[in-house]
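This is the structure I want to talk about, given as structure tokens.
Apart from one protein chain that is not included, each protein chain of the complex appears where it belongs.
== chain A ==
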């Protein structure tokens, strides 16, 4: 019955709400194909109007720009922003510290300790003569020999400077001293040389006193069952101290705390120390203990410290050098800080790359005009690192 009814009408009439009759001449026919349901018809109309239409290429770029902006914003929030704030804060603190100025105290000199010495001018890099500065050797004689070979060191033309701590911890301290003195190397006094030389002084002192005491009205010495000279000196250090010959000791004694190298072109004034320097304090008035031991500087007081809790001293050093007229700028080459390793800045070069604990032995090779490069050799692992 139903089929009969429908057969009399065209099937198309049965389709509910049919719009198949839409003409492809009308805009609406294409509207769905835009696939653009995000925009209201009004905006879509604006875009389709040929006079205000945004080219499709630009539309695509717009999306890319938005994504890029989001990435930039996120990285600013997460990474660059905080870093920039830290940098700003640091610059502010360094600037404030610089304003404070230094108090010049005059700590008296010490016996048998050379505070400052000038490098003989004939050793300055001229022509094909080079200066080779090597970080903490710590008795690694083989590595030092290997490094000199790699650098192509010529005894008659080049001059070697060691940044202190050439002895202790490693396998052949006396050997390194002999090698250094044979090729006429310059050196500075490191904390290890300092301790060894003082310990030897204390032993000799005690010896002298035992003679003096015999002349006094008593026979027994103040400490019969303990040697005061051994106090505070680790047995290994004492043993090492005793292993040096007179000649080797006199070489170590000749190492100043600060070696003033002189003017070397682009490096300006060059100074070699073991640990560090406080800017704006004359070399003669630097505290020798700190020059051999410092790692950081307290920006509130400008007092250096052997601990790590303050600002790295070289940060303040570089900050201050950049603000000086070129002729007054000073570049410091140093060692001591194994933990921070090779640490190259514009006005400070840290060369201790931890040779004795299996790292590298680093040389800074300086040519005429201050042009320089770094050369390294890999070191053997010499047992566990012994904290100083």
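What we mean here is this: a residue touches a chain if its C-beta (ideal position, glycine included) is under 8 Å from a C-beta of that chain, and two chains touch if they have at least 3 such contacts; residues count from 1.
Heads up, the rule we're going with is that contacts and distances are computed from a predicted model.
Engineer: Have a look at "SUMO-activating enzyme subunit", "Metaxin-2", "LicD/FKTN/FKRP nucleotidyltransferase domain-containing protein" or "sterol 22-desaturase" and point out the UniProt protein name belonging to the hidden chain.
Structural biologist: "LicD/FKTN/FKRP nucleotidyltransferase domain-containing protein"
Engineer: Which one touches the absent chain: A:16, A:104 or A:122?
Structural biologist: Per the contact definition at the top, the residue touching the missing chain is A:104.
Engineer: Of the residues A:132, A:302, A:349 or A:366, which one touches the chain left out of the display?
Structural biologist: Reading the full complex, the residue touching the unseen chain is A:302.
Engineer: Going by the touch rule given at the top, which residues of chain A touch the chain that is not shown?
Structural biologist: 103-113, 195, 198-199, 201-202, 208-210, 212-213, 216-218, 221-223, 226, 228-229, 231-233, 287, 289-290, 298, 300-303, 305-306
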